[in-house]
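Once you've had a glance at the structure underneath, I'll fire off some questions.
A protein chain is absent from this complex, but the other protein chains hold their places.
Naming follows writing order (A, B and C), and every chain is counted from residue 1.
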Amino acid sequence: MDDIEIEAVEEVDLTDPVLIEGLPGVGNVGKLAVEHLLEEFEEATLVRRVYADVFPPQVSIDEGVAELTHAAIHAVETPGEGPDLLLLTGDHQAQSNEGHYHLTDAFLDIAEEFGVERLFALGGVPTGELVDEPSVLGAVADESRLDELEEAGVEFREDEPAGGVVGVSGLLLGLGARRGLDATCLMGETSGYLVDPQSAQVVIEVLQDLLEFSVDFESLEERAEEMKEVAAKIQEMQQQQQGTIASDDDLRYIG
Amino acid sequence: MDDIEIEAVEEVDLTDPVLIEGLPGVGNVGKLAVEHLLEEFEEATLVRRVYADVFPPQVSIDEGVAELTHAAIHAVETPGEGPDLLLLTGDHQAQSNEGHYHLTDAFLDIAEEFGVERLFALGGVPTGELVDEPSVLGAVADESRLDELEEAGVEFREDEPAGGVVGVSGLLLGLGARRGLDATCLMGETSGYLVDPQSAQVVIEVLQDLLEFSVDFESLEERAEEMKEVAAKIQEMQQQQQGTIASDDDLRYIG
Amino acid sequence: MDDIEIEAVEEVDLTDPVLIEGLPGVGNVGKLAVEHLLEEFEEATLVRRVYADVFPPQVSIDEGVAELTHAAIHAVETPGEGPDLLLLTGDHQAQSNEGHYHLTDAFLDIAEEFGVERLFALGGVPTGELVDEPSVLGAVADESRLDELEEAGVEFREDEPAGGVVGVSGLLLGLGARRGLDATCLMGETSGYLVDPQSAQVVIEVLQDLLEFSVDFESLEERAEEMKEVAAKIQEMQQQQQGTIASDDDLRYIG
Partner (left out) sequence: MDDIEIEAVEEVDLTDPVLIEGLPGVGNVGKLAVEHLLEEFEEATLVRRVYADVFPPQVSIDEGVAELTHAAIHAVETPGEGPDLLLLTGDHQAQSNEGHYHLTDAFLDIAEEFGVERLFALGGVPTGELVDEPSVLGAVADESRLDELEEAGVEFREDEPAGGVVGVSGLLLGLGARRGLDATCLMGETSGYLVDPQSAQVVIEVLQDLLEFSVDFESLEERAEEMKEVAAKIQEMQQQQQGTIASDDDLRYIG
């Protein structure tokens, strides 16, 4: 196997396709978002698998059958006027510094092979606490897109995200820009403690607006409800613990 | 020395050989199993040594003579109807992410050079506690083998092993599958705390069934008895320690 | 993107240029110094950007627009008699051992392309405590420069810096010397706890003397004042904390 190996699974002719990336990250916001799109777009076709020696050296197992770590790219010929989509996701990011760069180059090579000129990298920005109504923050390769994105509800805040954008999402912006691609990063606010289907939903809502597609959100909303219950239970447990410690303190002053 | 260097020690003509891998891992189950087969098959011939700059930079010493870290492949022309065997073992795994991939590729190159079309990667799956009657769990490259393996007593459980299969064993499955090889991973349940000869035995028993060979288990059973005694002693020591701590607590409430 | 990629932004003809390096380091002394020169020399022209897979895989964001991690080289045609300057700075150093070597080679390639024969690597040497009047310590590639530097106020102390000079600054000396370049490292004493504009200033003062240029120091002096206030506040807080702990000790002996 080459250091990075691209397996051509199928060929699909796409019209003005837009690449949308959702690899694991903060709150798994991008991953949840792209996986949701894959569920909702029934006509998604697996076109490429990307294997790499910088992915964890392991196989995942599904019903006894092993699958080597890889990133997957699906093509979607969207119904309606909006552009076709190339959806990129996977279970792992590169495990080394140089690996991030070279893997992102491979993703961009595939994108350009399909005629992609515009891309969206999706992720989460950690706030450190649960957020009721998460905003979508943005970063672009070129300022010409700022107005359109702000109109779609994307916020551009000074000094946020602190430390910039790290990993494949950031490199899709940086390396994409150097290739002359129109690159945007959309990041849903999220606590950073839990996977966040609600944050994934607000990010998709922005995308829908920009790319003129429409998907149903029922399954994401169900998962968001589940997460809210999990979060509530955790908060309850923490308060109980604090309550118990307080009681012990009280006992020390008795008699 | 090249990054990975294969030393051809001897050539042997094998009939439909099956590769069996047993490198160090959980409970050293795979390693113990393959080393046992090497002891039991007197006609095992060392055919290849694999050196690599991703192995630990060291030599082991035996009776004053140094040996550079390497993986060894032995050929066994089995008596009887079953396939010949290529046995792969060693004292170390690769020390880097990329190293696992490239080393596994080297092992598969050697296997294909000998005409291997089927392989078994052996290992252990940690249960966290001592197991009286360990099961053998499985993972395959292709579902067509599932029935035969289940008939031989291999269990395929949903969500086990958690996290998939890591290291050379997992990559032999993943990269083996991509080369069109018939690859299976057999994992004996084991505590994860001790080397486990009993787990190695149950794995070999499955292999015997599938590959129509037969070996004696006396030395493995002796080692298993020794390990049981060691485990019992450790449990005893732990209970004594807990007993002592309890005593101190008691003393605090006296007088 | 190649492992190290040099983007030619503009070409400028320089006369006997001197390379001055100021990448992040102890007290960010070198970085502050070079950034100050970039502010003060209005005629600074960005000539090269250096991208590398050994830089952190991320983009920084300025007013919503993303920029891929890189080192920047500016050319300055200085007014007056002194040599022209090539100013090298950035927000990050290489993230790997080998990366430091290869990145420094790239910087030296660019320097030689512009006709550089002399270079200064700027940095800080940590003293472990705040210094009122920081000295400038030195290290050279060749002893022929020792006298001139001592006359300019540079101190060469036995056993300082302890452990030599690490990172790109040290390698610019070592690799620069092997290319026959006249290389000097100037290091301003600094606590090591805070960024140190005062230390940056004393280093520039030495450079001004050697390279016959002159810049204003007002903005650096303002920042130095701010840092003094920050340092004073931190000391105050520490003393208050110690005072509080002392009080509790007192209470234990009362009654």
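Following the convention adopted for this analysis, contacts are C-beta pairs under 8 Å (C-beta built on N, C-alpha and C of every residue); 3 or more make two chains touch, one makes a residue touch a chain.
All values reported here derive from a predicted model rather than from experimental measurement.
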item: Among the chains presented, those that the missing one touches; value: B, C
item: Sole residue of B:T45, B:S96, B:T127 or B:Q208 that reaches the chain not shown, by the stated touch rule; value: B:S96
item: Per the touch definition above, residue among C:L85, C:L173 or C:L210 touching the missing chain; value: C:L173
item: Absent-chain contact - pick from B:E39, B:E67 or B:E150; value: B:E67
item: Residue of C:E63, C:E158 or C:E229 in touch with the missing chain, whole complex considered; value: C:E158
item: Chain not shown: contacting residue from C:A44, C:L146, C:V215 or C:A231; value: C:L146
item: Footprint left on subunit B by the chain that the document does not show; value: 1, 3, 7, 51, 53-54, 56-61, 63-69, 95-96
item: Hidden partner interface residues of subunit C, rising order; value: 97-98, 100-102, 104-105, 138-143, 146, 156, 158, 161, 163-168, 170-171, 173-175, 177-178, 183, 185
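The criterion applied here is as follows: only the chains that are shown with their structure count from here on.
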item: Residue-number overlap at the subunit A/subunit B interface, same or different (half cut); value: different
item: Whole-Å gap between the CA centroids of subunit A and subunit B; value: 37
item: Where subunit B and subunit C are represented by their mean Cα positions, the distance between them in whole Å; value: 53
